[in-house]
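A single protein chain has been removed from this complex, and every other one stays in its place.
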Amino acid sequence: MAEFKEISPNASMGAKLTNWFENRFPTAFSEYEKHMSAYYAPKNFNAWYFFGSLSLLVLVIQIVTGIFLVMHYKPDANLAFASVEYIMRDVPWGWLVRYMHSTGASAFFIVVYLHMFRGLMYGSYRKPRELVWLFGCAIFLVLMAEAFMGYLLPWGQMSYWGAQVIVNLFSAIPFIGPDLALLIRGDYVVSDATLNRFFSFHVIAVPLVLLGLVVAHLLALHDVGSNNPDGIEIKGPNAPMDANGKPLDGIPFHPYYTVHDIVGVSVFLMLFSAIIFFAPEFGGYFLEYNNFIPADPLKTPPHIAPVWYFTPFYSMLRAITSEMMYVLVLCVVAAAAFAFMKSRMTMGGKLATAIVAAVAIALMLMIDAKFWGVVVMGGSVMILFFLPWLDKSPVKSIRYRPDSHKWVYAAFVVVFLVLGYLGVQPVTPLFTRVAQLGTLLYFGFFLLMPWWSRLGEFKPVPDRITFAAH
Amino acid sequence: MKKLLLSLALSVAALLPVVPAQAATEGIAWDKAPDVTNDLPALQTGAKLFVNYCLGCHSAAYMRYNRLRDIGLTEQQIKDNLLFTTDKVGDTMKAAIDAKQAKDWFGANPPDLTLVARSRAGHGGTGADYLYTFLRTFYRDPNQATGWNNLAFPNVGMPHALWQLQGEREPVFEKVSEHGHDVQVFKGWKQVSPGTMSPTEYDAAVASLVGYLQWMAEPAQKTRVRVGVWVLLFLLGFTVIAWRLNAAFWKDVK
Partner (left out) sequence: MSDTPLDTSKRTWLIASGCAGAAGAAFTAVPFVASFQPSERAKAAGAPVEVDIGALKPGEKITVEWRGKPVWILKRTPEMLASLEKTEPEVADPESKRTAYPTPEYARNQYRSIKPEVFVAVGICSHLGCSPTDRLQPGPQPSLPDDWTGGFLCPCHGSTFDLAGRVFKNKPAPDNLEVPPYMYLSDTRLLIGEDKKA
């Protein structure tokens, strides 16, 4: 038994109780200090820094509302749709729990996209925070799976046909595709078997994975310390410290940022509540109109579109037509030629690159564009994982980068939004061209980053963070 | 940075009108349904019309009869006037027709209508707008199996359930030259034989029925809005308090 800390018998009841716990569960106290009261975060967090804690809030909201929904929801193809209406009409306040969960799903993506964008702008993914970023990308991927499976559960027309289309994408994979799709579905079409396993994954399996990743994300962050809008390290070897060894540019997370984040939470809850209580369908984007019709395997709706948060990636999938394959082949040729002529690899390396490129081109011409669409869609998410190694800028934060970089980021945002918009529209020749251009620009932003991130005149990075007293 | 974001937002917004809104793939543009959500007598009339004219073929399987209390009816009134397909006021509104027979007669089982006002929303307007247009644009068509066609839902398999009220009408089309080829443009209606209601009365009746359908699709809507006002007021107050709390802590940070 470890040495117990003694306390004076005259101490207050509260102090004695604290002492009792501290002797038996010192970890609770030391971890609280490490992660809250003695975790020094930079003083200069701006509004972009609310979205991390908001993501955590929305996760909690989804879990709590999810628990209450599962009390009444029936994961059976014959009963699911009716059970959702049961919740909306017969369960006291059921409508509120349902709307909180449906709005929460969309809110989760809004908040996470803004959180990721903050990381993009301020270089929060750069050394030594690459792993924080990787855990974050994993969370994003898992979140997409969670949302996709959750969307099948109401068993409406959109639920059913959206799932049918996406699972069929897996069948595009050569050789193993159809068997894989069969394994995922548990049946020849999306059916009760699919619903039940998606229910199990959505309710328990994936949330546990998500929680684990979130914990890893936060612990890894606290180990290396938070970045800030200036991109300056406040705890580095050159960072100024006070007499107690605490960073001068930092403040304890608790109480300063707990109190700060409460404001963010309150404003978020206002927006969240405004949608839930006054516009829960949000123009058909948060609750799709077609989903108020029970799933009918015999009747396909005229436009099947994924929910809005998947549309940028869906756009890119649809943009890969057989015509587009030729453009992509050209890109591979250009990349191989560049590697051959400009890179500093050995001759052996260059030859290997050429062979790989030749094989890739052969495959691209042989296999259906449908498969490559899936590859591109998957690639558009996976490329995020590589960001820490694509960014070669000498400066972390957008604040000290050349103005031209700001336009590049702006263009990226516009491309992402346009791709998203195109994803909810039906296919037209004009839209396909725009989506194809958008796909090239999206990938260009990342794949050409080792080059463009070094261009231009960088501004001098200050030693101390820019902070104006409140 | 702020200027950049603003110009960004404006440029995206400017692009949107350029891309044409997707027109309905079929049917005429929808009229705006009058708003009767706060008119309890109208909603009650709508309920009566629904039970008398629609429940024969269409179910409203998620709607309980006793929920009609929310639009001002007593249980006794419901029992006396509206319980046709059951004797228990707590039961749901099942259709009178047998599903298999309906499929034989109409080619498809008449769909459940509980959520029709939510599911039919689209680019042309709200679900209520669609229904308001649909129920007022039936016309005689000998080429159809039922003898009826509809301008908002061409080749619909449903006959004009309310024809006795509206009477029979014929749409008048005019040939117009558009972009080089001729198009038939709908100009107006011709009353062929009268119904028991005048056009204004009929429109009002349909408005009530559609208002009822709109309410039935989400009976909690009135409560939702009422509670929402209080929630937002509370959160507004809480935000102010949180903001001052934050300021109280950060004023010492240099």
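For reference, chains read A and B in written order, and residue numbers begin at 1 within each chain.
The rule we apply is simple: a residue touches a chain if its C-beta (ideal position, glycine included) is under 8 Å from a C-beta of that chain, and two chains touch if they have at least 3 such contacts.
Because the structure is a prediction, the values reported are computed rather than measured.
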item	value
Of A:47, A:71, A:382 or A:430, the one touching the omitted chain in the full complex	A:71
Listed residues A:90, A:130 or A:391, member touching the removed chain	A:90
On chain A, residues whose C-beta touches the chain left out of the figure	64, 68, 71-72, 86, 89-94, 96-97, 262
Interface with the unshown chain - residue positions in chain B	64, 66-67, 88, 90-91, 234-235, 237-238, 241-242, 244-245, 248-249, 251
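Keep this in mind: only the chains that are shown with their structure count from here on.
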item	value
Contacting residues of chain B [partner chain A, same complex]	1, 4-5, 8, 11-12, 15-16, 19, 22, 25, 61-64, 67, 111-112, 114-115, 118-122, 127, 217-220, 224-225, 227-229, 231-232, 235-236, 238-239, 242-243, 245-247, 249-251, 253-254
In the complex with chain B, residue positions of chain A that touch it	43, 82, 85-86, 88-90, 95-96, 99, 251, 255-256, 259-260, 262-263, 265-267, 269-270, 273-274, 276-278, 280-281, 284, 289-294, 302, 398, 406-407, 410, 413-414, 417-418, 421, 425-426, 469-470
